[in-house]
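Missing here is one protein chain; the remaining ones are kept as they sit in the complex.
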């Protein structure tokens, strides 16, 4: 669960990322140098990575703490599975 | 340099990514489950990764081929530097 | 904390990775094609990634569950910090 501070901050970041994606589109339209486009794409990816870090932090602080504290073994198992799955999605091969 | 086909395809992909970023914002607004948000962020990152692959392919096919074929050692050096820099930006730590 | 099964399995994987690193050295000595060397390095990195997944799973199943269930807020905070730090170390930029 995100709290209001998280939500406000993430919203600001996502707006900026939307702007970065538009900026990449403009660079493509304006025939800008490929390497500059690649640098901007990397920056947008990094910015999304920061958002994911924040969402993960909120997730650990709330859902995972609650689940692990609950003593419900099935729920706990599911949460561990999900975290490993998330880790796998973001880790490079 | 991107050709018209590349530009059209990348534009389509960037439009879809802009939609994904909006979708993530909606998920945040609607208080959706953090793990589902993380999955969507990973998907948007992966989609940006595919765009970068396409831009890199175009770059290799055009600028890099031209540079390496030119025999201009300084330009060649610069191109190699840039490619390693791009590689470093995308590789996980 | 790793249990005996984890430890045995991870040991087997690390032995294999040590062999992969030796193999890469042999390829370098034998002047093998760079792209083949790069493919083997990527394979060793991926194998290390799988070990980290297993260690992380054990960590979540034991230390993190215990900490989050303990109600000790400071310890919990520290565990969350550590997990985000680990996540950051493995995520690509």
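Order of writing sets the chain letters: A, B and C. Residues in each chain are counted from 1.
Going forward, a contact is a pair of C-beta atoms (placed from the backbone, for glycine too) under 8 Å apart; a residue touches a chain by one contact, two chains touch by 3 or more.
The structure displayed is predicted, hence computed values, not measured ones.
Participant: Which parts of subunit C are in contact with the chain that was left out?
Facilitator: 1-2, 7, 10-11, 14-15, 17-18, 21-22, 24-25, 28-29, 31, 33-35, 37-39, 41-42, 44-45, 48-49, 51-52, 55-56, 58-59, 62-63, 82, 85-86, 89-92
Participant: With the missing chain put back, which residues of subunit B would touch it? List them for me.
Facilitator: 42, 45-46, 49, 52-53, 56-57, 60-61, 64-65, 67-69, 71, 76, 80, 83-84, 87-88, 90-93
Throughout what follows, only the chains that are shown with their structure count from here on.
Participant: I'd like to verify one number: the distance from the centre of subunit B to the centre of subunit C, where each centre is the average of its C-alpha atoms, in whole angstrom.
Facilitator: Here subunit B and subunit C have centroids separated by 27 Å.
Participant: If you average the Cα atoms of subunit A and of subunit B to get two centres, how far apart are those centres in Å?
Facilitator: Each chain reduced to its C-alpha mean, subunit A and subunit B end up 17 Å apart.
Participant: Can you list every residue of subunit C that touches 2 or more other chains, as numbers and ranges?
Facilitator: In subunit C, the residues touching two or more other chains are 90-93.
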